[in-house]
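Every protein chain except one is present and positioned as in the full complex.
Per-chain residue numbering starts at 1, and chain names A, B and C are given in the order in which the chains are listed.
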Amino acid sequence: MMDKRVASIAEALSGVRDGAVVLVGGFGAVGQPNMLMDGLAEQGARELTIVANNAGWGRETGIPRLMGLGRVRKIVCSFPKGSVIFDELFRAGKLEVELVPQGTLAERIRAAGAGIPAFYTPTGVGTRMGEGKEVREFAGRSFLLEQALQADVALIEAWRADRWGNLTYRGSGRNFNPIMAMAARLTIVQAHDVVELGELDPEIVVTPGIFVDRVVRVARE
Amino acid sequence: MMDKRVASIAEALSGVRDGAVVLVGGFGAVGQPNMLMDGLAEQGARELTIVANNAGWGRETGIPRLMGLGRVRKIVCSFPKGSVIFDELFRAGKLEVELVPQGTLAERIRAAGAGIPAFYTPTGVGTRMGEGKEVREFAGRSFLLEQALQADVALIEAWRADRWGNLTYRGSGRNFNPIMAMAARLTIVQAHDVVELGELDPEIVVTPGIFVDRVVRVARE
Amino acid sequence: MKDIVMASATPLDRTGMAARLVRDIPEGWYVNLGVGMPTTVADHVPPGREVVFHSENGILGMGPAPSPDAVDPWLVNAGKKAVTLLPGAALFHHADSFAMIRGGHLDLCVLGAFEVAENGDIANWTTSSNDIVPAVGGAMDLAVGAKQLWVIMEHTTKEGRPRLVEHCSYPLTAPGSVNRVYTNLAVLEVTARGFELLDIVAGLTIEALQTMTAAKIHLPRTT
Partner (left out) sequence: MKDIVMASATPLDRTGMAARLVRDIPEGWYVNLGVGMPTTVADHVPPGREVVFHSENGILGMGPAPSPDAVDPWLVNAGKKAVTLLPGAALFHHADSFAMIRGGHLDLCVLGAFEVAENGDIANWTTSSNDIVPAVGGAMDLAVGAKQLWVIMEHTTKEGRPRLVEHCSYPLTAPGSVNRVYTNLAVLEVTARGFELLDIVAGLTIEALQTMTAAKIHLPRTT
């Protein structure tokens, strides 16, 4: 029997290595894999590169907690504002930052999942974001070359899951989660409900299980 | 009131011009916009470029009917086998063909819808499909540059639709339809059911109405 | 000087600016509203005019903010504020959302800005000076992707410095992208020859407006 369910957060995070590139789902407070992030703090991996839209807010949990523990070497994001610990570490030169426009971030992640090593985008042409990047014209318009953002681990929050790893999301909780689930060598999911195989209508599955390695059920907060 | 519903097939197809690039959904017999294709034959536009996975089968309907009427200048597809009329016209030098690997075809259509003018893919490297195309290495592996496939019109078959143009599909009827709906200046949909606004759960909409211009209801065959 | 020229004019407040912009949004448009003042535009759409609001975190058909007791914590907009869904709404992921944006499917994006130049350049993401790490979010994608980009902003800074300029002094969000600017004093179209005046608040002369604008204001050509 193929069963991607694991019994604990600790088991879900086993094997995450120092130096890993970790995709973290969520936009604002919605769709963030908070339990997995706390688990990653416990697990202890160091020198991580975190890829997420935001750099988090409060110090106690999520990305800021990891940053506060000194586990994060670099962060790739579109909107790091709002995190005090981020500002502190960055000012102190203890954190590397790669700022990426939100749509380019999403497309680079999707490209990694889709086997596309690089693509051209109009976003960022003629701005500071284009500095040092290849510019090329198609049909008389300029575009930047952007590369796929490959990752070792994806931490995903889903609404429902089954033992094959099929996932649905809720409301605006989808955001980066479905594309991050595609883009990592090891995709770990915290789900609010884990249902019997066959309970998820094939028409409404958003992330097919092929993209998922481990599923852990978390109590609703 | 925003209302994309139109009363007839003829109204749905009004304005399709000679020389148009037309995306046609469907894979095998599933998800083909047959009523719209018949309507296009009646409508009379000529010199069309048809983009579809297959070139159709029987002579009486669909792409073969259009080809038989001499309306098709060029076909872009991955698998033209099975259409007698296609073979006849091609042998007679009356039809131009661009053969594209299926995944590259899908990605070129998706890229057009997503504002990506070009991307690199491993598919076709070192084969006849790569001849004349730019080859570039990323991380030591070779990839082909492929360009977005822009279109004037998309003909789509959906299962359910509402007056804002939100769509769901059925079974393997999704295939090329959702990405083709994104990729054309004018997206025309034949739907089996047209339901009240609000009846489609926002979580299960596959094609959001932003991609759709016209919806016509067809009787189930 | 600003105080003198403004003496007899009635500049729009933020509500007035939003309401003025909404007048120009036709029914059926798909519209993304930037965080901040642009978001308030949604509150002024008259009942019965269907405009579909897009939020880059994966929502089309966004409705107004819920009452405090009806908040769904799983539904926020791009500004991370609670929102509702209208009948006809759809949910999708970030790559699909930015496919809509980058692919030219949005009829309109409304952004705030620090500066807009007469060639349509927009600077709205960082002033460099006070940003230790600037946050760019989705602004660059929205600026290049939407069919129309309208900027809503005060005509000058609090210190009276013009925000409509010949060349932006701050880092660009996107070059040559702005189609129209709605300020507390005027509405200006960005054309091939520069800013063209479409509307001006009551009591303000064009000459006075020009003194608060660091680029030439053209009058529309009558045909």
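Methods note: a residue touches a chain if its C-beta (ideal position, glycine included) is under 8 Å from a C-beta of that chain, and two chains touch if they have at least 3 such contacts.
Note that the structure is a prediction, hence the values are computed from the model and not measured.
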Displayed chains in contact with the omitted chain are A, B
Among B:43, B:61, B:102 or B:150, which one is in touch with the chain left out? B:102
Identify the residue among B:41, B:125 or B:195 that touches the chain left out of the display. B:125
Residues in chain A touching the chain absent from view: 1-2, 110, 112-116, 162-164, 166, 182, 197-198, 200, 202-203, 205, 208-211
Residue list for chain B contacting the dropped chain reads 27-30, 53, 78-81, 86-87, 90-91, 97, 99-104, 106-107, 109-110, 121-129, 169-179, 206
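Definition applied: only the chains that are shown with their structure count from here on.
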What pattern do the touching chains form: line, ring, star, complete or other? complete
Give the chain pair, either B-C or A-C, that is connected by more C-beta contacts. A-C
Centroid spacing, where centroids are CA-atom means, of chain A and chain B in whole angstrom: 32
Could you grab the centroid distance between chain A and chain C? Build each centroid from C-alpha atoms only and quote it in angstrom. 30
Please list all residues of chain A that touch 2 or more other chains. 107, 121-122, 169-170
Residues of chain C that touch two or more other chains: which are they? 91-92, 95, 98, 101-102, 145
